[in-house]
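Removed: one protein chain of the complex. Kept in place: all other protein chains.
Naming follows writing order (A, B and C), and every chain is counted from residue 1.
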Amino acid sequence: MSDIKIGVFLCTCEGEIEKTIALDVLAQEASGRAGVVSVRKDSSLCSERGISAIREDIDKLGLDRVLIAACSPALKTREFADLGINKYMVERVNFREQCSLCHADNSEHATKKARAMLGMSLEKVRHSKALEPVTVPAVKTALVVGGGVAGINAALDLAAAGAEVFLIEKNPHLGGKVSELHRYYPRLCPPSCGLELMYSKLESNPRIHVLTSSEVESLSGSPGHFSVSIKTTSPGTIKSPEEYQVRTIIAGAVVVATGWEPFDPRPLTEYGYGRLEKVITNLDFEKSAREQGQFLAQQKKTAFIQCVGSRDERHLPYCSDVCCMVSIKQALLLKQANPDNEVIIYYNDIRTPGEYESVYRQARTSGIQFVKGIPSELRQDEQGKISVSVFDLMAGERTEFAADLVVLATGMKASRGTTALKDAIGLATNKENFIESHLQCHPQDSQREGIFTAGCCRAPMDVSRSIESAGAATAKALRYLQGEMAVSPDYPVVDILKCDRCKRCVEECPFKAYSYDDKGFPQVDILKCRACGICMGGCPIGAISLGELSIEQLSGMLDVLDTSYLGEDEPVILGFLCKNDAYRAADDAGLKGIPCPANLISVMVPCSGAVNGMIIAEAISKGVDGVLLAGCADNQCHYLHGSALAKTRLADVSNKLKEMYLEPERLRFASISRDDPEKFAATVKEYAEELKQLGKNPLRIQ
Amino acid sequence: MPVYVVKDKCDGCKGKDEPLCEQICIGDLMTLNSDTGKAYCRSLRDCWDCMSCTKICPKGAIEQRIPYQLGYHGAKLIPMMGTDSITWTCVDIDGKVERFSFRTRNKH
Amino acid sequence: MDIELIDGKGLKSCYHCGKCTSGCEVNRIDPSFQPHRLLQLMARGALDELIDGDAIWKCTTCFTCTERCPQGIAVTDILWSLRALAFRSCRNSGLLEAQKAALFKTGRLYPVSVLDHKKREKAGLPPLSEDSSLISRIFDAAKAGG
Partner (left out) sequence: MKKDLPKTITEVEEIRIETDLLIIGGGNSGCFVAIEAKEKNPDVDVTIMEKAHIDRSGALAAGMDAINTYIGEGETPESIVRWSRAQVGGGPLREDLALSNAAILNQCVESLEAWGVPFKKDEKGRYKRRGRFDISIHGEQLKPIIAEKTKSYKPRILNRVAATNLLKDGDRVIGATGFGIRDGKFYVIKAKATIVSTGGAAGLYRSATNDGTTSHHQMWMNPFNVGTGYAIGIRAGAEFTLMEQRWCATRVKDFCGPVDTISVGYKAKMINAKEELILDSPRYSGLGGDTAPRYIRANAPMSEWSEGRGPTFVDTRHLSAGAVKDLKIDYLNERPTYVLFLAARGQDPAKEPLEIYGSDPYIVGGHTASGYWVDGDRMATLAGLFAAGECAGGMPNKFVGGCAAEGVLAARGTLKYISGMDHGKLDENQLAAEKERVFAPLLRGATLEAKYTLPVGQDPRWQYDAVTPEEMEERLQRLMDEYAGGVGQFFKCNEEQLNYALKHIGMMKKQVNKLFATNLHDLVLVHDVVDRLDVAEVVVLHLRERRECRWPGWQTRSDYPEVDPSLDCYINSRKNLKTSEIEMLKRPYQQVLPGDRTKAPSPIPLSAEKA
């Protein structure tokens, strides 16, 4: 420890920071600190001049650690990325956004806080270790599960990008549901032509190996080198050289395209599907249209009933996305086949986003009737017609229609293939059994690193969107197919000298990244790991540390934190801010100049779930008046249940505090979203006031 | 000297086969009740009150008690572990609160 | 508080598909009775209009609407709650009064028809007595008793 050489660089940010913080005073103090060999003040460290000045000092003085006191570490990351020193030996302290800007009204406090921040960061960088990225194998082979339109397209795209592709399909033939269709929409052309084209491309591409009648038996290993065993129940592949029969393949990434299944409307007995032969589903319609030449022309009076099973709390609580367009398509086909055909579509809402609206319009203008109102039941009358009785909500009166044919617009549900795969490789699915993904930000990612979704295995979607998603999945998968890949060393490291093998980390990891080594110690799969630090936060003996933030650093920062840096009567709040949301909100508070008391010193954490109970306890023990954990709202946590876990852990410590006759109010969790700096400022203000009322932390007097 | 496991706090270290208190107990006394998934002391008479389990329990679910024959009820002694420090709170039978906070490890 | 009682039954999740009305037997006979419309009025908070009107008394509580509502709204229950509200706020409509009068007089809500007798015979039940004097005496006694 004694031989370390820290260089401290203070940025005035063209005078901005210095306006509020007495940098010269701090500079002088810093130069006296252990391990600090140089302190330099600069008007703009992020400028080319500034950067080269830093690099110069590093060479000249042989600095092994650098502390940059300037703007938020979330900013100027590119500028400070490469200073010619291991980036883990560079620490940035947020003087601008979270000190000078938000305490512009009180430069005395700002300077005092800056002093405390500087001290803590010095301690942090003192305990930092140089880390290098780890390279792991990423074989150039991809596996695509499901030979429907999504799977085929994924396979083609992957092969086009140079990957070796195994495309497996559980049925004896490719094409999936699309091959059962009569026409596509919006162009109403036959799917066969599209499929034929795809098949021939598959044929002609030597990098694509098609295995039909095949299913995934099991999957092990990590992204970049999954080992997948594939069971081929019978031969008969499009091109089936013997060696492709039963085998284990090593795949860098997996694209799941296990498709969908039609909803069976029998449970809605009122519509009599299966009992009344004139009542069919939209998929039956496609079949008949495909197989019976005259089918379309013959249907004099046809009724379509929308949302059968879909948007129905008792069946499929979601909208099946395609049914509106399917019915409109089929209605148009009927009209085209014979303009005298009478067609009524009984709907609830018609959903035709984007250019589909024009098809809807075409349908209306072509004389297809749209009646808002859903029949409650179907009866067969004496003439064998189906009498549809609906209260027309627009007309405000009941209307009757004697149909020759009633088409139930049934929706899509998750396929058995998806469930089978889920069981085989343990993939997270949602309550409708579609594959779970972070819908909003990473729709193509499954909950398991290196496994991606294409098409309807994730949610109902139509052909064009399936193909689109196949492309997206491919693009995501390519990262794992580059031969090898570098993993940033932020992942957690378990100190097995301390570890008691209690398994909590293994249990709580949201990404199931932990397994056991031969001695029963937890070991993290750095490729499954997303470095959220939830294991670090949960370890009862603080034996887990992240590359970018170690328990030792956290505890070290607490050692040096002066718990009365604003004077005896001002409470001190230690804020652990989630770097995805709360920390950025705090920065914005500064940028927007929202005044905010200087009582809070923030520590950036990857997730509020990364904060260990022992560290919280330590903070209180060392006299901090309040600890604020600021993370995302439960359902918004980037790491699934990070903030939820943070709350439980906080609760554990506050229980302890209660027993210890300390106020549980000294611990607080706040959900602060990235775009809510006002809330951040308000929270700090409020909390500081409250703590003032509460009085000093009794342990501070110790 | 007996330990007392607060049932609703103990989570049996996620109900795994060997919770931390069982791992650490110097007398092989703490163990898991596989029915309730919670820890318990299999022989109160044999506890030496070293408090290893109390200190290591992440849920603060284990308390130390003095047998009534030796000391009167109502007193409490609660440790709170930091990574390199410990904070004790002691409450006597008259409700007098005392606190002790000190370092237990030096950093390297 | 009363409206909560009704909210509980999923009123606000109605998305106006009209399936309730389409399947309503009463609506077939009396088009002015439109369950979906009642729900809409309620959602708008037009309670008084409903309570004062007689629509809510027309439901035969056959539960078809509740049975088939894709949003699982307890339509029948909601109508019942409305009736309860009406009763509590003593704004009973004429229709109810008529039923009450019939009840006190004959002991029945509606006159027994020949059809009914046939049905009972089929079901092997004893014939109903036309004599209602006993009933009215019971009610008088009850009234006398306060």
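The definition used in the following text is that a contact is a pair of C-beta atoms (placed from the backbone, for glycine too) under 8 Å apart; a residue touches a chain by one contact, two chains touch by 3 or more.
The structure presented is a predicted model; accordingly, all values stated were derived computationally and were not measured.
Student: Shown chains touched by the missing chain?
Tutor: Missing chain, whole complex, touching shown chains: A, B.
Student: Determine and list the chain B residues touching the chain excluded from the picture.
Tutor: 1-2, 17-18, 23-29, 31, 34, 42-52, 64, 66-67, 69-77, 79, 86, 88, 90-94, 96, 98, 100, 102-108
Student: Where does chain A touch the missing chain, residue by residue?
Tutor: Per the touch rule, chain A residues meeting the hidden chain are 496-498, 500.
Here is the rule we use: only the chains that are shown with their structure count from here on.
Student: Answer with line, ring, star, complete or other to describe the graph linking chains that touch.
Tutor: Chain contacts: open path, no cycle.
Student: Can you check how far apart chain A and chain B are, centre to centre, with Cα atoms defining each centre and the answer in Å?
Tutor: 40
Student: Could you put a whole-Å number on the gap between the CA centroids of chain B and chain C?
Tutor: Centre separation, chain B to chain C: 64 Å.
Student: Touching residues of chain B toward chain A in the complex: what are they?
Tutor: So the residues of chain B in touch with chain A come to 9, 13-14, 16, 18-20, 23-24, 56-60, 76, 78, 80-87, 89, 91, 97, 99, 101, 107-108.
Student: Per the contact definition, I'd like the list of chain A residues that touch chain B in the complex.
Tutor: 1, 127, 500-504, 507-508, 538, 540-542, 551-552, 554-556, 558-559, 612-615, 617-618, 620-622, 652-653, 655-656, 659-662, 698-699, 702
Student: Quick one: in the complex, what on chain A touches chain C?
Tutor: Residues of chain A touching chain C: 270, 307, 311-314, 348-349, 372-377, 389-391, 393, 397-398.
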